[in-house]
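Note that one protein chain is taken out, while the other chains of the complex remain in position.
Then we have chain A:
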Amino acid sequence: MLKYRVVHSIEHQKADWVGIHEKICDKLAFLRQQIPFLPSREEREKRQKQISIKKIELIEMTRTLAQKMLFEGKHEQSVPAAMQSLRYAIDVYGVATIELVPSYLILGEASIGLGKLAQAEEYLAKADWTVLKTPDCSRAIKSKLYRNLGLLNAAKGEFQGALTCFADDIYHASEEFGTDDIRTAGGYFHMANVFFRQGKMDVADSLYRQVIDIWHEHLADVIKARTPSEEEEALNRTRVLGPVKGMFEDISSGMDEAQEAEAIQILNSIHDIREHQTNRRPEDLAQTCHALAMLYFVFHDIKRAKEYGRKAIVASDEVKDDDFSKSLVEFMKLCEKQGAQI
């Protein structure tokens, strides 16, 4: 029993130092507690089931966490979380199963970020092999695998190989989610980066434009869906005894943490590129700014949202597109309202 305790504390501390502790602590505590003596078989089975559910929850959580850290650029810190998820995944699903692949992919990506290409290749090769041996593996996983392989190739400087991988990624993602989904947009973005580095600016430009279009549309939809329409507003006003609730309280992004981090990363880097581009089209910058503003609005960061909104208005002065300016003005009004409420 003593030995068990020791192992527990060391592992716990390892997980602790990156700050995933408070998120997974209570779950770990449940999993690591002593196995109580359960006399009846049903109770034991029940407990077994409970434990495996907890473990799966833990896997999901640590994975999302690790992915988020990757998008934030904290490669080193994402490794422990990914390892944790891998450990429990092996525990639950077994050694060579498709469920391990996401963890391997995260580890691979982290290794790429840390510059350990050989190690990354090892992780990705494991994932690749598992996917290959699982004929009915989902397209979402395949898409992620190819994205990581593409990143590896790009990091090695093998641009043609990277392009093929990203093409595969986009193909699988569009088969699964559709061509204009935010989960497909990542593939376009990385592909654009490759073309950018190859110096094919026209292709890269058009790809960046598509990425921005996809995000722009998605965010606009999110805001539209979460903002009460005029009639509902009127209804709220007439209702005297209704619960006093801020009208924007329930605006959430509708994305998980990893996707949020991805959005910030992608949109910001495209914004940087557009700002430094000399021969850009004015509407490109305007739309990028608008998308960023909407993103920060969804995150309740009204100050930044306004800032980018203003930028977008400045940029859109050169564009003769009434619909776009109108939507911008409406958006700024929303910002004002929301800002006043806080």
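Methods note: a contact is a pair of C-beta atoms (placed from the backbone, for glycine too) under 8 Å apart; a residue touches a chain by one contact, two chains touch by 3 or more; residues count from 1.
Criterion: contacts and distances are computed from a predicted model.
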Listed names "Alkylglycerone-phosphate synthase", "V-type proton ATPase subunit", "Tetratricopeptide repeat protein 29" or "serine C-palmitoyltransferase", with the criterion being the UniProt name of the chain not displayed = "Tetratricopeptide repeat protein 29"
Just one of A:C137, A:V203, A:A220 or A:V319 touches the chain that is missing; which is it?
-> A:V203
Check the options A:T64, A:S85, A:S111 or A:S174 and report the residue that touches the missing chain.
-> A:S174
Give the residue, chosen from A:T97, A:Q119, A:T164 or A:T227, that touches the chain omitted from the document.
-> A:T164
For the full complex, which residue in A:Y104, A:Y188, A:F297 or A:F331 touches the chain that was left out?
-> A:Y188
Residues of chain A touching the missing chain are 160-161, 163-164, 166-168, 170-171, 174-175, 178-180, 188, 191, 195, 200, 202-203, 206-207, 210
